[in-house]
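Please see the structure below; I have some questions.
Every protein chain of the complex appears in place save one, which is left out.
As written, the chain order gives the labels A, B and C, with residue 1 at the start of each chain.
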């Protein structure tokens, strides 16, 4: 007996009888399906499924269930991952000097919107230590300067490892991250870019948005990959602007969009709603119970 | 053998094994699931499902399949309806004097966005006959005037019946519809209200929106029920306005929202994506293949 | 000589030569117009103007300027108010138990987006004292309970007076405010209502939004008047929702809209961009320099 839920994220090539087969697999093991969402990409023939299961009826151990699923899925090359609701994910936030995204994440974590622990905040600047202190979260300042740069990242990776971090959020962290670091947190490192990608990749997007005279500005949350600003997009949004606003105004107006977009993306990740496929994301929606 | 698809809309109380049971039912009959969407309303315990099936493998007749499903579903009081892709739905459009929604429906039908036939347009005014002529669709003008009013609706109902209409769209048809008429087209009559319901129910919503000084105006597409403007909402949208706009401007700006909202709702209905439950709608989303 | 700016908000009946007359009035006194915005309400014939003036060239005292303007405006019954940029407005925040709007206001004040001082936070509950402590702002808990209710408001009004408050923000303060209190802060008390007014006035808007099955939820910031939720609307926004979300989800999703809408309204007020006219607001837009 077990009071928790399990969420399975499943991917394989679509084939006849797949839904019936998978749902039967779990049903036969006494697991009731709380929520089931699926999607077939017509172009690639890939099938994606998110299953939320009530573990109350589970007759075997979790590891046995997982072993059985592996065996069951082998002939159809089914890929899957599982998340148990009684595990509390651990999220690190990396910041530079801007406080708005950090605050929004901390407040949403505290009020329960983001279900996770935040064991540490890391920054290349001391500026936001007061925010960390307000929320009593350990703050590590690891400056990125000249020759010391090569030593910076290993320190950060060590910190994250020591704190058993599951998810790394770059909340306006204005540093390029190395391939080694990214590889460690593949599809577990989320960045917020302050533009509507693929428009204005790279530096100074608000200044360039002003110069181009766009009538809307946006923000994009994506998983970090080796290609800067080209990782799988999780969430985007925009806000209308006019000729009245200069680059500083755009930067200020954009902050609200950045924090909304980032926290929605982080929430979707923490609730195991995202499957990455060929640089695109399948994002299953749903309320608190789903 | 059959080259078409079937879409089943299903509703019943949620229970253990439901997904597995239903998907198995179809799998055992040789039907591959092209798309499967579901939703459980946690508050009422109701389960909703939309299944798109490839009929190519169907070994029995359609009526046998339906009979079997009824038998299968009886113990769990499963309610269902089915739509076959080789049937072309027939949609009547009722209008008064405003042309924008009518044009949008006609153009979208012609370009294939709305998959249906439009056998007739009915109006209480002669004004829009030229639009019907442009698209070579029969136009019936049934004036609503004084004592003749009691005779109007029966005439319209007769027309719709004679043309075997499946869906009635009130595209800015400015008349109240009788309970008898509504009952004939229960959950098959869609109205566009030119306000963000439940704000500004009833007459002159744009004038009242102006007087109230709202900063956004909207439109609402809903199934028509006996309670005016209180039927199940299918789709809504809004657009930002400012103090610069008077009632006439709001009315003009609102036209674009009205036609977008109405055509999205009609499209969802024509693609069998909507289940009505206790004055609320479950609207399953999806692309052309789903 | 004076390094500051002045913003004049002006209203009168429109008449020939008004723009030329007013701009000349200031030009003749050595004041350069940094920004000039105007609007004429065609229905009422009312003329509205917002003028931002560089005080550097002011040859007389401010009070003399104001006296002269009164004399100048008397024949045309010109109403006006003025705000000097070297005065820092003082804003009180009233809260109950929800922290999101409060946090957003505090963070935006600290980062300079909202130019004001926040001398105190008042609540009918002790719950949010920790937020006040994080930002080192005095927190006054004035419980509203049974017979003591009559004594509560006078206490709050006294507190606001003692702290020389210019603007009162009800940031999800779940109490009805008396006419006496409102009169003291006429057009200087802003409330956030958690619905797209005039839809869902009154209590429990998210539950009612769920029951009505709306496809978007919204929030409305307005000046508080005696008629509950009927004051002049300053700002509104909405967010799309689906059948998947229960009342709790709507409440959570709505929080982001509430805080965005409230902080935009407060910012517009603090920058003297709003003129109220017959329960409607003229809101002049613009960037940091305007």
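The working rule: a contact is a pair of C-beta atoms (placed from the backbone, for glycine too) under 8 Å apart; a residue touches a chain by one contact, two chains touch by 3 or more.
It should be emphasised that the depicted structure is a prediction, and the values quoted were computed from it without experimental measurement.
Q: Among A:75, A:179 or A:213, choose the residue that contacts the chain missing from this document, as touch is defined above.
A: With A:75, A:179 or A:213 as choices, the missing chain is touched by A:213.
Q: Given that one chain is not shown, which residue among B:4, B:82 or B:107 touches it?
A: Touching the chain that is not displayed is residue B:107.
Q: Could you tell which one of C:138, C:154, C:202 or C:289 touches the chain left off the display?
A: If we include the chain that is not displayed, C:289 is the one touching it.
Q: For the chain not shown, which residue from B:28, B:180, B:226 or B:248 touches it across the whole complex?
A: Checking the options B:28, B:180, B:226 or B:248, the one contacting the hidden chain is B:248.
Q: Considering the whole complex, not just the chains shown, which residues of subunit C touch the missing one?
A: Within subunit C, the residues touching the omitted chain are 16-20, 23-24, 26-27, 32-38, 40, 42, 57, 240, 287, 289-290.
Q: Could you list which residues of subunit A touch the chain missing from the display?
A: Interface with the chain not displayed, on the subunit A side: 39, 41-43, 196-200, 211-216, 218, 232-238, 242-244, 246, 279-283.
Q: Pick out the residues on subunit B that sit against the missing chain.
A: Touching the chain left out of view, subunit B contributes residues 99-100, 103, 107, 110-111, 113, 134-135, 242, 244-246, 248-249, 252, 255-256, 260, 263, 285-290.
We adopt the following convention: only the chains that are shown with their structure count from here on.
Q: So, comparing C-alpha centroids, which chain is the farthest one from subunit B?
A: Most distant chain from subunit B: C.
Q: Rounded to a whole Å, what is the gap between the Cα centroids of subunit A and subunit C?
A: From the centre of subunit A to the centre of subunit C is 36 Å.
Q: Calculate how many whole Å lie between the centre of subunit B and the centre of subunit C, each centre taken as the average of the chain's C-alpha atoms.
A: So the centre of subunit B lies 42 Å away from the centre of subunit C.
Q: Name the residues of subunit B that each touch 2 or more other chains.
A: In subunit B, 42 touch at least two other chains.
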